[in-house]
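Removed: one protein chain of the complex. Kept in place: all other protein chains.
Labels run A, B and C following the written order; every chain starts at residue 1.
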């Protein structure tokens, strides 16, 4: 007979220890608290009186962790305005995290804020890992000085590095530098989809981190379902095998009402 | 902050492994189950469809324990008639148990079925402990061959040993054999009271095991309250210090209704 | 452990509770493949509805508190889902709710045309100010909803009840009389409230929420026990079932099938097969069948 688990997971109330402005629209909130964690996992962040949303852990130390937020809507704007001493509720960490392969020949591909879940992964990977990072513009390149390893950069406006898409750089890397054993990617879903397609073409396994509207964070409410997968629990990181079967990948998502819509509609809804 | 304890204590359903007839009105029920336990502790024994009552653990091994029952009323008569394979619910062990002093000069005084809680204690005490055991008659002497140490016996009818009371033998032991460091006693409350008085006269600390009507067994419902003490939780074993303050000792007890009555009335009520 | 339930044969007595994992075919199919005998869709309402803001679902250790707030695409906005579900090879219960007798009837009629195997009416949800529970605590309103829906549909009707009814057995009897083919009990308990003492605010955005999981099992068992005595239609018993032993307990109280919701949190989607296997093992060790133990707790002195 199994015994019933007891995991009281009411929000753990923590005070912001530091708010570090990373870029005009990006800030990292730090909390002095130790959290068991794997790169790619996320926490639910509650701002009392407002809402609760999922954020990846972008910084992790023995007694401290941080989340990096891009100001987009009501919640994230409020979040990046929090200051030292403000109370926030944390539930988690949730999700599976990346399945880390300590291969010499892997690549990490980040699009914009997609760098957040990848950052702690990059810190664990060998020094010769390829790191490709794309953003709108120079301003939006997260953590410019954080990593030991070199970073290939591209921007939409050409203000830094290659003018164009991360997939251009990834394709070049594969063609010129020889095949890869693993590609980790996070960014807009269309970008991850293209990375996945490129990897499929070249027979390279990849892992991407998906994003859906979430409520419970632990696989019960169904808000985040994507095909046969429960993003908050089975993901948010999915490997090539799951992606091949996931017919909603880059196609459909559920709105807050549970209505299934095209991904574009989902993103414009999230715009309100 | 303390964390909330989780102790699921629904009755543990066990099957009787053996019913050993100890004497005409006494039987021991054995269960093959390991139980953490201290001599003097008791379990609540549920016979489904009938009732649930407290019984001392009289036998204890690594994978087995036993309770010894005197047939008195409806429940105990039914209990001694249980046979191998019958289902019984066990909650516990409850209570404090004896505070064992491994002195060379201690005495154990048992009256009738009062031997039950004392038996596992006797097994732990040194070989030169005085063991005094009284009963109605020869027939009712429990566990005649169980202990390594010698036993002084008395019976009400003189059918074995001294004809008279255990307190006669205890007094003689103190007068003739020199003072004692500890006296452990269990039996009818009047007997324990007399043992206590004798010990007080001679300045000997004693411990007795009380009996009251019980419901919860864990110190909540108040059924077993005796003075300032909660018998199921603070007891059933009480030392001289507590007994001196316990004005209801050998005087009052609560009926099932919670009514406070003289001990004699309590016992005749239990007679129904 | 194949079991007959109304007009259908199910592979085992486990049922996915409504509101767990939503209503898309892919995920429901996965639940079925993971061992579930009968899956229930998330309750479908008359209008599109976002439900409440987060936090909506919190784990309290011995169960959950939730105020999701009956989010629904609205019954007219689910053509994709229905189209996909048409080609299913597993049985489903479509759960519905409304804000008036007429809304219940309208939603039920439409949903019935989509041919779910069963329709369940949720007259018992505590998490919305306008919808649901009000009907299930009162005999007259329960009767009105059940008879209106019964007339409008062509599949068997299950009525899902709330433990907040002062006399749930009486409501069940009323529903049976009004045409219900089965009873489902129970919906969440309470409502309850959890206050975060640091921010001094209720944790749920809706403040109050329904309790589910292990802590409500004794209430669910009591309700099923009472209902079983009162009606002759089958009962789906749910509330806190986490293990095969819990399921056996519910069957002994009188349940025909056992619903599972919150346990998905504690044991994953595989919980259905696990519970079905645990039930089967328990029964076969004792040479018993489900039929032998159904309602066994009602028998005295054997």
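What we mean here is this: a contact is a pair of C-beta atoms (placed from the backbone, for glycine too) under 8 Å apart; a residue touches a chain by one contact, two chains touch by 3 or more.
All values derive from a computational prediction rather than experimental measurement.
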item: Selected residue (touches chain absent from view) among C:6, C:34 or C:297; value: C:297
item: Of C:65, C:92 or C:290, the residue in touch with the unshown chain; value: C:65
item: Residue in contact with the excluded chain [from C:37, C:214, C:234 or C:259]; value: C:214
item: Touch criterion as defined above, residue of C:189, C:205 or C:236 at the omitted chain; value: C:189
item: Those residues of chain B which, in the complete complex, touch the missing chain; value: 1-2, 4-11, 13, 44, 46, 48-53, 87, 89, 91, 214-223, 225, 227-230, 233, 247-248, 254-260
item: Contact footprint on chain C, counting only the chain that is left out; value: 60-63, 65, 137, 164, 166, 189-195, 197, 200-202, 207-208, 211, 214-215, 217-219, 221-222, 225, 245, 248-249, 252-253, 282, 293, 296-297, 299, 302
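The definition used in the following text is that only the chains that are shown with their structure count from here on.
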item: Chain centre separation (chain B, chain C; CA means) in Å; value: 50
item: Where chain A and chain C are represented by their mean Cα positions, the distance between them in whole Å; value: 35
item: Chain B: positions in contact with at least two other chains; value: none
item: Sites on chain C at which at least two other chains make contact; value: 61
